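These notes are about the structure you will find just below.
Omission of a single protein chain aside, the complex is shown with its protein chains in their original locations.
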Amino acid sequence: MSDSHVRVDAHGYEYAHQFDSAEHQHSASQLGMWVFIAQEILFFGGLFLTYTVYRYAYPAAFAQSSHHLDVTLGCFNTAVLIGSSLTMALAVHGAQLGRRWTQVIFLVLTIVLGSVFLGVKAIEYGHKFHEHLVPGPNFVFDGDAAHAQIFFSLYFVMTGLHALHMVIGIAILAVLVWQAWRGAYTPGYYSPVELTGLYWHFVDIVWIFLFPLLYLIGRHH
Amino acid sequence: MLERLGLMPAQASTMAFQVDLLYGFLIAVTAFFSLLIAAGVIGFSIKYRRRSEHDRTPHIHGSNLLEVVWTVIPLAITMVMFFWGAHIFVTLKRPPDDALQVNVVGKQWMWKLQHLEGRREINQLHVPVGRPVKLTLTSEDVIHSFYVPAFRIKQDAVPGRYTTTWFEATKVGEYHLFCAEYCGTVHSGMIGKVVVMDPADYQAWLAGESTSAAAAAPADGGSGSLVASGKALYEKHGCITCHQAGSVLGPPLAGVPGSTVALQDGNSVTADDEYLRESILNPQAKVVKGFAPVMPTFKGQMSEEQILQLIAYIKSLGGDTAAAHGKTGS
Partner (left out) sequence: MTSTNYLNADYGIWSWLLTKDHKRIGILYLISITFMFLLGGLFALMVRLELLTPAGDLLTADTYNKMFTMHGIVMVFFFLIPSIPAVLGNFCIPLMIGARDLAFPRLNLASWYIFMAGAVFTLYAIFTGGVDTGWTFYTPYSTAAANTKVIPAAVGIFINGFSSILTGLNFIVTIHRMRAPGLTWFRLPLFVWAHYATSIIFILGTPVIAITILLVAAERALQFGIFDPTLGGDPVLFQHLFWFYSHPAVYIMILPSMGVISEVITCFSRKVIFGYGFVAISSLAIAILGFLVWGHHLFLSGQSVYASLIFSVLSFLVAIPSAVKVFNWTATLYRGSISFNAPMIYALGFIGLFTIGGLTGLFLATLGFDVHVHDTYFVVAHFHYIMVGGALMGYLGGIHYWWPKISGRMYPEWPARIGAAIVFVGFNLTFFPQFIAGYLGMPRRYHMYPPEFQVLNVMSTAGATILGVGYLLPLTYLLWSLRYGKVAPANPWGATGLEWQTPSPPPTENFPVTPTVTEEAYAYAHRAEPEYV
């Protein structure tokens, strides 16, 4: 943002020239992030719809395939991700209060927990590769292999897309850490942290749906 | 008359006239409203053309009454269109019980057809006039669509599943058969003809010697009926080994088509043609309750036509001639 495009309002807070005040800018940014999340819901929604159609058509194959996923690692990852949402919320809180070190520490913790999640996912993917459960010519399955391949195709696309969103989130968080350390976020301007928080919570919620749908089919039997 | 002017296709089936009548209604409504709007636009444009830069216009906000009128009337007219079209559509989806059965397999880039009595054709369909004919369609590769403009019928042939349509030809003659779903290089060459014959001529044709088209038939050997070919396949692939009464390896098949089958996972399913096909190609998908998943797959060992022949044979096992003649649960 070049300087001629930045204005300062009555409270001394900066805002971009197309807005009338920092509060105006903040309100617009928030609405923008919610609209973005709405389209993300539809983006994942197509995959959830596909999952629903195939699970309804092939319940046995889906249940059998689901049992090949590691529930322990899945539960652990779920806890890690929920924990990262907590640290993210605390980081936002720190930004709202202008507490520099609070922000930095909790943003870093969020990155760490997110990275742990991705590390565990990488381990799981490695297991699937060795068990010949990656769809394609090397797929081997004892049972209804055709429909199991559909399950695993969906598994990799859905968790892969989710992981990609995590990677992007972590990259953004890294930038936020740097900016927070420089003192960029104050009670007058903390929307980047807040909006990233919204995004991070959304990615967390997607996982909370993915986990039972993929890992917990028919586990009560 | 419109047909002779080249503006309409031949009306050669029982449904063709009905579809044309509906078309006439739709054109009439369209013409009426188009002319109404055109008259309004042109009339107002002329009558209210700008006379001077100082023209003043009245501040007419609108009229709730008019809005209601021109919402309700189009709604009513569209509902007439809906019910009329739905009626024809539902009729097209319900083949008569006495329809002749023909299996159709589309592939890049030809139509392979087989009559119940066994006679095969490629890119041609011979039918008798005045008898309903039911087509069961599938594809070996990509989606195709079986289209006979003169009959006003069309149905997609989808790989991995069976679709059906029916018609009753009313005029002897030859009519275009097109593929109407884009399927690659020779999509526009995947055409042929439907030959409608007098019933006596049709019987003669049916009983006739193999033509060169039938000589190109797949190598299951027989030019016998669907049921006979299916029986040969049943024996060749050893189905009887497991599927006999009292066997612990596989359930008996007599009477299964059309019935409800209980599955190992607690669900139940109607044994329609697609279920039978799936059980042959992917037997692990729906294992019958009380049996182990030991049936081998026959994927790659049978063509789509052969699967249809086998299904015809399985349907004949119950002694149910109606099932053997094409009445399916699909």
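For reference, chains read A and B in written order, and residue numbers begin at 1 within each chain.
By our rule, contacts are C-beta pairs under 8 Å (C-beta built on N, C-alpha and C of every residue); 3 or more make two chains touch, one makes a residue touch a chain.
Note that the coordinates shown come from a computational prediction; the quantities given were computed from them, not determined experimentally.
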Absent-chain contact - pick from B:Glu121, B:Glu181, B:Asp273 or B:Glu305: B:Glu181
Sole residue of A:Val53, A:Cys75, A:Leu97 or A:Val140 that reaches the chain not shown, by the stated touch rule: A:Val53
Option from A:Val8, A:Ala38, A:Leu97 or A:Val175 whose C-beta touches the chain left out: A:Ala38
Residue in contact with the excluded chain [from A:Ala89, A:Val157, A:Ala184 or A:Leu198]: A:Val157
Contact footprint on chain A, counting only the chain that is left out: 5, 16-19, 24, 27-28, 31-32, 35-36, 38-40, 42-47, 49-50, 53-54, 57-58, 135-137, 146-147, 149-150, 153-154, 156-157, 161
Contact footprint on chain B, counting only the chain that is left out: 6-9, 15, 18-19, 22-23, 26, 29-30, 33-34, 37-38, 40-41, 44-45, 48-51, 53-63, 66-67, 70-71, 74-75, 78-79, 81-82, 84-93, 108, 141-143, 145, 147, 149-150, 152-156, 158-161, 163, 176, 178-189, 191, 278, 282, 285, 299
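The rule is short, and it goes like this: only the chains that are shown with their structure count from here on.
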Inter-centroid spacing, chain B versus chain A (mean Cα positions, whole Å): 46
List of chain A residues in touch with chain B within their complex: 58-61, 63, 143-147
Residues of chain B defined as touching chain A within the complex: 263-265, 267, 282, 284-287, 293
